[in-house]
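My questions all concern the structure below.
With one protein chain removed, the remaining protein chains of the complex are shown where they sit.
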Amino acid sequence: MNIESLMWLIPAFPLAAFFLIILFTNRSNFISHTLALLGAGLSWLASMYIFIQAVRAGDLAKLPFGSSLAWLPTGSTTLKIGVQVDPLTAITLFFVAWTVLMIFIYSVPYHNYGAPKGEEDRPGLPPQGATVRERTHGKKSGAGRSLHVVPSVEPLYARFFALISLFAFAMFTLVLSDNLLILYVGWEIMGFCSYMLIGFWYGKPSARDAMVKAFMTTRLGDVFMLLGVVALYSVTGSMNYSAIFQHTQALAASSGILGLSWAGLIAILLFIGVIGKSAQFPLHVWLPDAMEGPTPVSAMIHAATMVSAGIYLGLRFFPLATMGWAPGQAQTIPMTTMAIIGTFTALFSATMALAQNDIKRVLAYSTISQLGFMVAALGVGAYVAAAFHLVTHAFFKALLFLSSGSVIHGVEHGVLHTGDHDVDAQNMFNMGGLRTKMPVTFWTFLIGGLSLAGFPLITSGFWSKDNILADAFNGGHYVVFGVLAVTAFLTAFYTMRQITLTFLGEARTRSAEHASENSWVMLFPLVVLAVFAVSLGWVGIPADFPVLGGLVPNWFGTYVGTMVSGVELPAGHSPTPLLTSLVVSLGGLYLGWRVYRDVRVGQPDPVQKAIPSVYKLLKNKYYIDEFYNLAFVRPAKWFAETVSYKWIDRGLIDGFLHFIARGAWVVGTVLRVGFDVPVVNGTGDAVSAGTRGLGGIMRRWQIGRIQQYMILTILAVVVVGGIYYAFVFFVP
Amino acid sequence: MILQIFFLIVALVTLVSAFLVVTARGLMHSALWLVLALFGVAVLFAFLEASFFAVVQVLVYIGAIAILIIFAVMLTRRTKDDSGARLIKGWWVAMLASLALFAGLVVAMSTWPGFQIGPGAGPDPAILPQFGMDLVDPNKYAIPFEVASILLLAALVGAIYIAAGRKEGKG
Amino acid sequence: MIPLAWYLVFSIALFCIGLFGVLSRKNAVVILMGIELMLNAVNINLIAFWRYFFAGSSQQEPTRALAFVAIVFVAAAAEAAVGLALIISAYRRRETVVAEDMNLLKG
Partner (left out) sequence: MPVFPSDPYGFLTQWFNNLLLHQGLPETTVRLISFAVGSLILVLGSLLFCLLLIWAERKIGGRVQDRLGPNRVGPYGIVQAVADMMKIFTKEFVTPAGVDKVVYNLAPVLSVAAVIMIWAVIPFTITFFGTDLNVGVLYIVAVGGLAEMGIVMAGWGSNNKFALLGAFRAVAQLISYEVPMVVALLLPVMLSGSMKLSEIVRSQDVWYIITAPVAAAIFFITSLAENGRAPFDLMEAESEIVAGFNVEYSGLKFGFFFVGDFLHAFTIALLFSVLFLGGWRGPAADQIPILGFFYLGIKTAIVYFFGLLVRFSLPRFRIDQMMNLNWKMLTPLSLGILIATALVDKGSANLLSSMAPTARLIVRSIILVLANVLVVWSFSDIFDVALGKRPRPVVALEPRPVARPEQPPTPTEGGTP
């Protein structure tokens, strides 16, 4: 099979799995997850093959693999849809395929495949556990048999696999597309899937709220993005990436809005879409709430698909945002916007992460923060560094989410075992000491956490983050550099807080004591992802790094750098960023361990004790949700209730209708009495009476004896035939 | 010569029984005369060296259609009484019409030059397999043949539906 | 040596006898029998023409007439089945098989 057809097939496998599961196999959990895994696995195989081919191909940035079909004739031109693989697509495909496959595998044990059905389980609610009668473990109860609560299988198991298959399909479509339109299609399907999956347990009111919130918030960005797409099409007349960037003149022309060029305006519009999808300030509010979905979904959204798609779009339109810019010059307006928003978001969400107790929420804020890093990197023109951080972040964040899911799963097992249903299995203050209970999870979480914190030299997160800091510093963007350094410090601090609270020290609840390690099917993805979280950094070590630089070639920089040949950043020689990285990461980690190492049961957060007012502000996420509620939601509700419904709908429209109706009724009555009864009915009656009279006369001809009709017919035939015969033969 | 005599006998018997079919007083007798008439036609088919259709005539007409008709005769009467008028009032008009048609057709036919010719070469013995192949040959008669099968199936379903009595209470 | 004329006259006669039955009998079953006779007359005609003109001929397809006859057989069978079913159904409702008495639609 050649690469062209293979590229088309990659999204097709999960799509086929989705339809098969939805339409046919949704009764059988086994067949459903087999189909989903098969789809993801085949896509993974194809992606790896294409990735290897893409790496071996020379000058892929200029001559990408591609294949396209004419799809929709639009006037004189034809809209083409197609697939393409260039270096950016190749690396994105690489991490998407890996993380998707691992998340799929992980979902099987996460949803307790093979466990019995719970008695209280309802579709739309998380499984509550099943009571089984089995041998109690432990020797002191003897050989007795007793009731025992074990995890129960997810009631909507098959639906879950169908939806994440669709999710994977959308992401593959988005990544492989060679034009903006199909990218937008994948983008929107992904929005829909995130809506369905965040609200997967739709029986929970909080999940319902979260799904609506996520959908509405991202939609806000999508509207602007659609505007950008339309503007781009109307300016360049094409949707294809390679075609778009050839219209430099048209793009450089002034748009007349805010003094921006068309390129700048479109870049900003598209960037608003990125803000929505990648949860940048001020549209970041949906991402933490998206934790209401099952953990594989969180991993999917945070690592493999949604937010990565946002950054992918940013990378894809980097040439647009940087049009007319060269390294060393002043930034363009879109770049400045990106740098400001990215930097601010990074710091802002890192602070909020400090005060969260839910293990997944901390990770959610860290995601926003890391995405801020990437956006900021784009803002300072560090294309390669942003792409590199995107890849490494995808792996270690997927690892962190899956590990945290493993932790929650383990603690939930403990909850079911002890029966303390008041214990929240996601609250870190209910954990502690899990290091010994769940060793594999601990080590993988530790690797992921250190990578997130940028533990020097060995973790991939260090290298990618260091790249961003170095590029910011070398480009002379000291403010960005400084803020990001502080953020990195905070990142290390809250990561260590999380690790310490969760795994180190003593168990703070009985549930945590009874937590147990999960099955190897669940741990296998963690191990695989952990390997990547460590090793991936080594493909992007800058050549000028002290001591280590040059030992390994900077393959990543070279490969992805071909995408932006012409606007490479100058190589830096300053040790400042390196030292900063070392200090902030090690310092943050140490401080985090120091502060949280001996938190006892029932004790409040040490930070809360130290600075209660700031903690309260952080805990409540700067009251942004409340602010949005007050500023947008309540006025909108008031408007809908009072203005739209009461005044316009009831008063104006209904009143008008009632008036018309009364008038029509009056006119109708007049017409009926004056015209319909005497004229129309009279005519009708006369006609029918006439018809009846006529029928009475004509019925006498109708004897109703079919045989006599037939006799007449035959006689007629004979006569007519005779005449015809006579004419033909006897008339000369 | 023998063949001609034989033909005349068979034709006469067939025509007489056909006439009795339409004039016999007893319905059952009509049906039995019909059997004889159909059998005579089968013999004529044999005369014409269409042995397949001769056998099919016996199989389909006598084995199936005649039996069906006899059943219908038995099912649509309360007694064996066949009294009462069996012809409609204007039957002589019908007779006249039929005779006129007969005369007209014979006269018309007799002016045709091929009227008095003798038989051509007899059929190839392999015509029957050939006929079978042609019936399912898409370039020849496959479509009429299949349409005929559909027609038969439809008639089967329709006949059962029409003739089957509705159950009580189902309207 | 039987001339074609004999078969044709025979077939015309059979057809007219059947026609007379159809036209004159009151009982619907006999009318159906008359129709069968007419169909048989047609078949005799077809087979006779086939035998005299097409059977041994190599120019024309010798099986064409046979296909016609086969279709007529099928039509006859279908007609008999449906016709008799109709008669039985009508008898069940109206207690009569006399064609003249089925005059519900008569004005």
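In order of appearance the chains are A, B and C, and numbering begins at 1 in each one.
By our rule, a contact is a pair of C-beta atoms (placed from the backbone, for glycine too) under 8 Å apart; a residue touches a chain by one contact, two chains touch by 3 or more.
Note that the structure is predicted; figures quoted are calculated from it, not measured.
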Fill in: Omitted-chain contact residue, chosen from A:62, A:122 or A:658
A:122
Response to the item:
Touch assignment to the omitted chain, from B:4, B:51, B:116 or B:149, lands on B:51
Worksheet entry | Touch with the omitted chain, as defined above, among B:12, B:59 or B:164 | B:59
Item to complete: Name every residue on subunit B in touch with the hidden partner chain.
Response: 2, 26, 28-29, 32, 35, 51-52, 55-56, 58-59, 62-64, 66-67, 70-71, 74, 80, 125, 128
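Note that only the chains that are shown with their structure count from here on.
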Discussion item. Edges wherever two chains touch, nodes for the chains themselves; is that graph a line, a ring, a star, complete, or other here?
Written reply: complete
Discussion item. Distance between subunit B and subunit C based on Cα centroids, please, to the nearest Å.
Written reply: 5
Practice prompt. Check each residue of subunit A and list the ones that touch at least two other chains.
Written response: 705, 707, 711, 714
Worksheet entry | Overlap residues in subunit B, where contacts from two or more other chains coincide | 88, 94, 97-98, 101
Worksheet, complete the sentence: subunit C partner, complex, touching residues on subunit B are 3-4, 7, 11, 14-15, 18-19, 21-22, 27, 30-31, 34, 37-38, 41, 44-45, 47-50, 52-53, 56-57, 60-61, 64-65, 68-69, 71-73, 75-77, 85-88, 91, 94-95, 97-99, 101-102, 105-106, 109-110, 114-124, 127, 130-131, 134-135, 140-141, 144-145, 148-149, 151-152, 154-156, 158-160, 162-163, 165
Discussion item. So in the complex, the part of subunit C that touches subunit A is made up of which residues?
Written reply: 19, 22-24, 31, 99-100, 103, 105-107
Discussion item. Considering only the defined contacts, which subunit B positions touch subunit A in the complex?
Written reply: 88, 90, 93-94, 97-98, 100-101, 104, 107-108, 111
